[in-house]
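What you see is the complex with one protein chain gone and the rest in place.
To keep things simple, chains are lettered A and B as they appear, and every chain counts its residues starting from 1.
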Amino acid sequence: MIKPAEWQLALPLALAFASIFLAPLLMLVGVSFFNDDKISQPGLAQWAKFLGDPFSYKVIADTLLLGVKTVCATIVVGYPLALVYLDAPPRLQKVMIFVIVMPLLLSVVVRTFAWIVVLGREGVINQLLISLGIISEPLRLLQTELGLVISLTQIEMPLMLLPLISVMSRLDPNLRDASAALGASRWRTLFTVIVPLSMPGLVAGCLLVFASSTTAFISQTVIGGVRLIYLPLLIWQQSLVVFNWPFAAVVSITLLISVLTVVSALSWLGRRSGGYVHG
Amino acid sequence: MFSRRSLLAGATALGGASLLPTLAHAKGSVTAAIYPGTWEEAYRSIVVPALKKDSDVELELQPLFAVDQVAKVKAARGAPPFDAFVLDPGPRIMAIEAGLIEKFDGKKLMNASKLPAGFVDEWGVCVGAQVVGIAYNPKKVPAPKGWKDLFSEPWVSRLGLTGFQTTFGTVSLIEIAKVFGGSETNVEPAFVELKKVLPKIAAVGQPAAMAGLFQQGQCDVMYTNTQTVATLKGRGVDIEFVKPETGAVAFYTTLHITKGATEVANAYKYFDAAVSKGVQEALTKPPYNFIPANKDVVMPSYLPMKSLDEFNSFVLHDWAKINPLRAGWIEKFNKEMAK
Partner (left out) sequence: MGRRRSFVDLSYGVVIGTLATIALLIIVAPVVIVLTTSFTEGRSLKFPPTGFSLQWYEALFDPSKSRQIHRAALNSLEVAACSTAFGILLGSMAALGLARGRHRLGRVVDGFFMSPLVLPGLTFGLAALMYFTLIGFRPSLNLIIAGHMIVTVPFILRTTTASLSQLDPALNDSSQSLGASWLYTLRRVTLPLIAPGIFAGAFLAFMASIDNVPVSLFLSTARTDMLPIRMWGMMESTLDPRIAAVSGVLITAAFLLMLVMEWTVGLTRRMRE
């Protein structure tokens, strides 16, 4: 039987990555070890400056927390939507898939405008609440973390739901019926049967959502405003406003490492749960 | 199997299409960066045909903000993606210091004599001016008199701020600092005042977001340039410009040749066309409202200047002094404004 060793299948992508991604990345690492923006004096000054500033740690923590909050928000509303999808008749499922991917069809440029409309002082939510007499003064939603998380939830929803649904829809429907027949409530079936079996999709979704919300520069700055500071804003300022590329490299590498750490942990969880499902 | 093959075939066909020449053959060509929006529209509809007609040179424009232009040329190290920059004073000095601009020979510019003294220097040519002041929504708030008003009611709670990332943001914050006792190199008073009113301020935003925030009523007062006000007003936005009592800020916009440019001769032709009387006259008209650089052009009454001689009565800044401080200001702005 002629069969390539499985790992060899990863070689073409690995080669592409090495030449298109790893090489620039290594150059970036190299650039971070220069003291000046002309990239002429090697040294650790930029690292020392970034890591010696307590403000940096606050920004790192805020960035990771933003990712966590977005992931939680996406699961809380997204997972139920996936469950509804699962129970829907096939025709409705097709419509739902279209609705679920709709945020991706909305360019980031107009999407930010739409959120200004929804969350703004004179926006849809405030006008609704005022006309219902629930509030008298407009709430501040735009340029707050709450507003930012809501808007990120929208664009991240497809990233959570597509992997989730592609895994869930291949679960044996008999499993649920069996669970119900054995007297389990729907809640119990959800947490003991459906959630564990959908774990690979859930983990994949979390991973994508976390990675993409922590680096979503345009949403973060336009909807969050510049008083909410996350690492991508620092990178933008350093690389495109003051042209201090060594410092931009330091911040980028920090972001890369801190987010990858979280992502690897999630990935490890995904592997464990994958193993668990198949014993 | 079928779908994969057709996909690849489709991809190949698309790839092949890109190799076909898309432009009619002209004697020569030049690629230039241009600010997105009004500048690009104006240059595309006025400068491109003029250059084609007069010199048979095809001008290709790439819309990029000043800082993005500098970043791209700097990253490309001697193989710039375009032949000509259009820059504000801040990025201009950064580009000069980083060695990204080719020396300019004013003698090669035929229209040089039509420009006021100082408009052509060893680095490039000035094609116009921008005037920065306060914009407000006349339906929501009364007209503020000056920078100081922005910090009191009713304006402060309707104020939209931007930081030191842009030229207009930087000069506005400097002017605010001056009103409260600061100077071109000391913006500390602006920070002190901002901190006092920070909870009241309606929005602290990314420059790119300001037009949308203003349009939707998130903020009703902001600082910006006259051209943006004219463009938005032309599109039906409720916006008016106010010249602050301490004076509006003016700065020049300049064209430069990138270091390592391949079409240097055609770049000179492009610059010549851009400052020629016909082009400059057309650029002053609505919806473009450019402030002209050519002395022969009569300044229309709707522009913020009566003549270029007036330029020196506007507030001017020395960017050679500002630039070294700006990185520090940006960092400070982050920390002071952070929630």
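The rule is short, and it goes like this: contacts are C-beta pairs under 8 Å (C-beta built on N, C-alpha and C of every residue); 3 or more make two chains touch, one makes a residue touch a chain.
Since the model is a prediction, treat every value here as computed from it, not as a measurement.
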Original post:
Which one, B:A112, B:L232 or B:M299, makes contact with the chain that was left out?
Top reply: B:L232
Subject >> Touch with the omitted chain, as defined above, among A:L92, A:V109 or A:A178 >> reply: A:V109
Subject >> Touch list for chain A against the chain that is not drawn >> reply: 1-4, 6-14, 16-17, 20-25, 27-28, 31, 76-81, 83-84, 94, 98-111, 113-115, 117-118, 124, 150-151, 153-154, 157-159, 162-163, 165-167, 169-170, 185-187, 190, 200-201, 203-204, 207-208, 211-212, 214-215, 217-218, 231-232, 235-236, 239-240, 245, 248-249, 252, 255-256, 259-260, 263-264, 267-268, 270-271, 274, 277-278
Subject >> Absent-chain interface as seen on chain B, which is shown >> reply: 1, 7-8, 10-11, 14-15, 17-18, 22, 31-32, 35-38, 40-41, 44, 60-64, 68, 71-72, 75-77, 79, 81-82, 207-208, 211-212, 215-216, 228, 231-232, 234-237
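Operating definition for what follows: only the chains that are shown with their structure count from here on.
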**OP:** Could you please specify the touching residues of chain A with respect to chain B in the complex?
**Re:** 38, 55, 58, 112-113, 116-117, 120-123, 142-143, 145, 221-222, 225-229, 233-234, 237, 239-244
Subject >> Contact set on chain B toward chain A in their complex >> reply: 67-68, 70-71, 74, 94, 98, 162-165, 202-206, 208-209, 212-213, 216-218, 326-327, 330, 334-335, 337-339
